[in-house]
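Okay, so here's the structure we're looking at.
All protein chains of the complex are present and in place, except for one that has been dropped.
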Amino acid sequence: MMETLIKEITADQDFSNLRAIVISAEGPVFSAGHNLKELKSELGKAQYEKVFSLATKLMLSIINSPVPIIAKVDGLAAAAGCQLIAQCDITICSEESQFSTPGANFGIFCSTPGIALARCVPKMVALHMLLTGNPISSKEAKESGLVSKVVSKDKLDEEVDKICNAILLKSRSVIELGKKFYYKQVQTDIKNAYAMGERQMVDNVGMKDGQEGILSFAEKRKPVWSS
Amino acid sequence: MMETLIKEITADQDFSNLRAIVISAEGPVFSAGHNLKELKSELGKAQYEKVFSLATKLMLSIINSPVPIIAKVDGLAAAAGCQLIAQCDITICSEESQFSTPGANFGIFCSTPGIALARCVPKMVALHMLLTGNPISSKEAKESGLVSKVVSKDKLDEEVDKICNAILLKSRSVIELGKKFYYKQVQTDIKNAYAMGERQMVDNVGMKDGQEGILSFAEKRKPVWSS
Partner (left out) sequence: MMETLIKEITADQDFSNLRAIVISAEGPVFSAGHNLKELKSELGKAQYEKVFSLATKLMLSIINSPVPIIAKVDGLAAAAGCQLIAQCDITICSEESQFSTPGANFGIFCSTPGIALARCVPKMVALHMLLTGNPISSKEAKESGLVSKVVSKDKLDEEVDKICNAILLKSRSVIELGKKFYYKQVQTDIKNAYAMGERQMVDNVGMKDGQEGILSFAEKRKPVWSS
């Protein structure tokens, strides 16, 4: 599953018609995370290392993808499944969805899910989830920042389409540059971030699609992106 | 506009009667951010550099101001306008206010607004705003931490006055020291922050207004600040 996700996320990433990736699931469970049976002692340390190295590769492939990656959740996202949706750029879920990091119940603390979780929600929510293993509702997920939006089950596709359409209206290279910069600046101190940001804005304005955007605005017409 | 804001923020900063700065606007738009017409290609790279260098200077002048800077928003704060209010120390807005970072619609990704935004709201909110360009309501802004408080339009001045009055009751030098330390500690690891914090508290207690505060508390009377 992880190999497939990595392959699908990276395969067409330089194909200009790829503009966004939506990760969804069938059935009542979005993802329950790792298959614990793949971690049995008889399989040995090399197997554990392979599993968690793949998981890291998957998470970094989401950050490094030039296009936005959107999780569409309708059901339970647990453990590394919760990590997956927390690592996406945008997550939309149905009201029925739930989120949990119950690894410690099975002797495996959700340490890596906690990495993505801690970068989405307040400490008091993250540690409550990690230490108790109890799920939170879609409402709590929205309130704490774990998801971008909650909609009723029958509006889920519509909402995700709305986001994809908003992305489609923009230049691919501008979205790529913007997403890349976001993950870079968020990890540095604010003074350095603004110093990098100045150069970023100057570069963006100098881009073909930067100038086309500015011109189309001045001329009150729709932009025609080169990308 | 940016030059005026920088001038007004820094001009009287050592004047002891200056205790807080309120940034407000007239009309239905608080600020729509940069004027894209100032970024046309015929104006050249030196012009873009000037614009974004000024923007950084403005943002850092807010952080470095010895007095709290409060945004009073009644309307739309978009792009660098959204950055401006996110960079303030406190933001109060009316129920009708909206916030957006729609730069990518015009080929210029809101990369620098994203710097201030990412330090106020959860990732799932920031990236949704940046990648779709869609506005959020005052209610969503409050829930996600972009503003300190939402009040009805007719209570906006009253609420801002309440905050200014709360600041006026305190010592100017204590507020200055506290604001400065906040922005310093928030960027370092917690162990280092507490090490710096110990020294900060000892220095604060040793200040004339620190001792006056403690004495007035013990003597159950109003403090008389030297600053």
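Chains here go by letter, A and B, matching the order in which they are written, and residues are numbered from 1 within each.
Please note the rule applied: a contact is a pair of C-beta atoms (placed from the backbone, for glycine too) under 8 Å apart; a residue touches a chain by one contact, two chains touch by 3 or more.
Predicted model, so just to flag it, every value in this text is computed and none were measured.
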Sites on chain A contacted by the missing partner chain, in the whole complex: 36-37, 39-41, 45, 48-49, 52-53, 55-56, 59-60, 63, 104-112, 114-115, 118-119, 121-128, 130-134, 143-144, 183, 187
Residues of chain B in contact with the chain not shown: 68, 89-91, 119-121, 143-149, 162-163, 166-167, 169-171, 174-175, 177-179, 181-182, 185-186, 189-191, 193-195, 197-198, 200-202, 204-207, 209-218, 223, 225
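Following the convention adopted for this analysis, only the chains that are shown with their structure count from here on.
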Centre distance in Å when chain A and chain B are each reduced to the mean of their C-alpha atoms: 29
